[in-house]
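After the structure tokens below, expect a handful of questions from me.
What you see is the complex with one protein chain gone and the rest in place.
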Amino acid sequence: MDRRNFFKASLGGAVASAAAVASTVAHARPNLEPAPEAIGMLYDATLCVGCKACVSKCKQVNGMPPVPMDGNTYADFALDLSAQTLNVIKVHSDGKGAVKDALADGFCFEKRSCMHCVDPGCVSVCPVQALTRHPKTGIVSYNSDVCIGCRTCMTGCPYNVPQYDYNNAFGKIHKCQMCNQKGVERIDQGMMTGCAEACPTGATLFGTRTALLEEAKRRMALKPGDIYHYPRGDIRKPDSYHEKAVPQYQPTVWGEKEAGGTNVMHLSAVPYDKLGMPPLGERSFASISEGVQSTLYSYLALPAIALGGFTWLVKRNTEDDKKGGAE
Amino acid sequence: MKKNPDVAIDDPTDFSAVERRLGVSRRTFLKFCTGIAASFGLGTNAAMAMAKAIADPMRPPVIWLHGQECTGPTESLLRSEQPSFEHLILDLISLDYHQTLDAGAGHRVEEIKREAMQKYKGKYLLVVEGAIPLAQNGIFCKIGGQTMMDATREAAEGAAAIVAFGSCASWGGVQSASPNPTGATGAPQFLKDKAVVTIPGCPPNPANFLGTVLYFVTYGKLPPIDEKGRPKWAYGRLIHENCYRRPHFDAGRFATQFGDEGHRQGWCLYKLGCKGPETYNNCPSLEYNNVGGGVWPIGVGHPCFGCSEQGTGFNKPMFSLAEVKTHTPPNVFPSISDRQNPTSSTIVAAAAVAGAAVGALLGATVATGKKLDGKQETGQSGDKGA
Partner (left out) sequence: MNHHYQALDNRPLFTPFFLTMVAIAALGVVFLSIRFVSGIGSVTNLNGGYAWGIWVVYDIVVGTALGCGGYALAVTVYLFNKGKYHPLIRPALATSLLGYGFAAFGAFVDMGRYWNAYNMFLPWQVNPHSVMLEVGLCVATYILVLVIEFSPTVLEWLRKQTGWQIQADAWRSRLDKALFFFIALGILLPTMHQSSLGSFLIAMGWKVHPLWQTLHIQPLLAVLSAFTMGFAIVIFEGSLLTTGFKRHPETHLFSGLGRIIMGLIAAFLVIRFAYLAVAGKLGALFAFDLGSLMFWIETALFAYPLVVLASPRARENGKQLLYAAVSMILAGSLYRFDAFLVTFNPGTGYSYFPALPEVIVTVSMIAAEIALFLFIVKTFPVLPREDHAAA
């Protein structure tokens, strides 16, 4: 092959790769849709009083140990999600941090736990289906029996939810599985999640994604200052209600659309980015990544064609070599 | 500082007069003073000072006014046993005017009040019990033709100190709840230019009153107070902070209905509307009226309704959720940016090793480059020769 052919071939390669890029853009799959009977939770930060009942209930239900601090173990000092903590209440504080839910000099609680994405990044990147989205309930669960511990789920989760137990030679990934993992199965038994059951104010409300989204919209449509009867427990059959004045909510429900939406949604009076929510558009990164992957590798068509071409070229060129007396 | 109360009891001061007056042994008397001092968080020196002050035959005169109220504070004081009310009024203070307790009545009593105010001007203690109605010039509450407004202002003029006893006197109480037709107001709001100590509660705990009065008797001034005029020793903490049901709150165990399993188990009453998390008072540690056995609202299974807290009692619905004030950041919550990071002290060494590795690469490159420069001639000549 002379220099002209070389450049021709290079040009061909460039065109081929440009075409591949273009087709990955064109063929990218859309975001996944919510599971038909998606189970979720609605966390209303304005209702949260920071009692951490959900945190201790979570640890109790899931059999997680308290996180020590400076060697002290008399209480749970969890700072964030970890292999020992699937759910934690954190605080955003501004200035003096004196007034709850105020934008200036205020503070606001925030619950960190798995958001149970509609289009979960962790499920999309897991090589061995250790993470799966339940086809009916949309619950994202984990199977340690097949997990290889590559921790791609941790990199692929927009919320840093899955947590690997680094301090264990046989560590697992730990994440909220909506209290429905093997051995717990609260949802299957018709119960609600531990955190929603424990929550005294209904800040963590359990239910179907549809019903919770309706509830969230209902709250946001109210006039700030109006008295609203906030339900507790399961939105479909609340244990009880309590009266409270409606705060000035943010204009969006976090999790309605962000990166394809989540089954665990958040409401707040403080902008979500202040509460540590990531900068997400409506498109899920999983959908883009899978679009690229499936365009390049669907039915292994492109690799097969390429292999065919490569084989032909190599065979021809090695025969040339042989004729020339080379290896 | 000597902490042992027995040391104080060994004090050689002669308390025989007070022993006779109060009809108690010297030991019992000093124990009482030590107990009062301890409830302030004070030591034995203060207990001795208190004992000496009480032993002083000159008892401080007290003028006691009643406004809009149910006389609950006086009623609770009557049942006090630490010391008993008769000891208080007969032996600790000189109660010169008290509308409920005075045996006499009518203009004669009013005259005695004025005389006492004249005589002890700048020395007497004024206790206000009940709210002061301000609407329509205060016509809703009159004593001897004088409105509560005028009576209070007049008595406040010459008072050495003013104590508002009960929620009504402290911030208006039940009659100040919306729509408040009489304009019921607490003494501190009415007497804006005076320092008023408030002992809120409906009814207030008599111990909080007695402690404050004894402090006044002892030191001639009022104890440290917060911005609402409450003595810090009694109202410095939320009920929630010392509540014996608090562990249930922390563990997420709540009674959800009266009589349910959680309620019978003695779990936290927060979900039933307990206002302990937003009410400042010492009920969990003192309980009520020396009955013992956990007798106070939360102790008997009823949520606190915030009787002593302005804006809570009589203002918030009984079973609405309290605003939890203990949980103010940043004391107990991880901030949004806190992470569970393992800390490593080997970073510097790690950087050094990594740097050394990169350095080795670059060093090898330069060394090889130099050698190649030298070889260039021979290499090229070799090529040319080919």
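Every chain is named by a letter (A and B) in the order it is written, and numbering of its residues begins at 1.
Here, a residue touches a chain if its C-beta (ideal position, glycine included) is under 8 Å from a C-beta of that chain, and two chains touch if they have at least 3 such contacts.
Only a predicted model underlies this, so the values are computations on that prediction, with no experimental measurement involved.
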Touching the absent chain when the full complex is considered, from A:K96, A:K136, A:R236 or A:K315: A:K315
Residue among A:M69, A:V146, A:I227 or A:A301 that touches the chain left out of view: A:V146
Candidate in contact with the missing chain, chosen from A:G50, A:G121, A:G233 or A:G255: A:G121
Interface with the unshown chain - residue positions in subunit A: 1, 5-6, 9-10, 14, 17, 20-21, 24-25, 28, 80-82, 121, 123-130, 144-152, 154-156, 158, 160, 163-173, 259, 276, 278-280, 285-286, 288-290, 292-294, 296-297, 303, 306-307, 310-311, 313-315, 317-318, 320-321, 324, 326-327
Residues belonging to subunit B that touch the chain removed from view: 336-342, 344, 346-347, 349-351, 353-354, 357, 361-362, 364-365, 367-373, 375-376, 379-380, 382-383, 386
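Rule of thumb we're sticking to: only the chains that are shown with their structure count from here on.
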Whole-Å gap separating subunit A and subunit B, where each centre is the average of the chain's CA atoms: 45
Contacting residues of subunit B [partner subunit A, same complex]: 249-252, 254, 256-257, 270-271, 273, 277, 317, 319-321, 323-324, 327-330, 332-340, 342
Touch list for subunit A against partner subunit B, complex: 49-54, 56-57, 67, 78-82, 85, 88-93, 97-98, 100, 107, 109-110, 163, 166-167, 198, 200-201, 232, 239-240, 242-244, 274-276
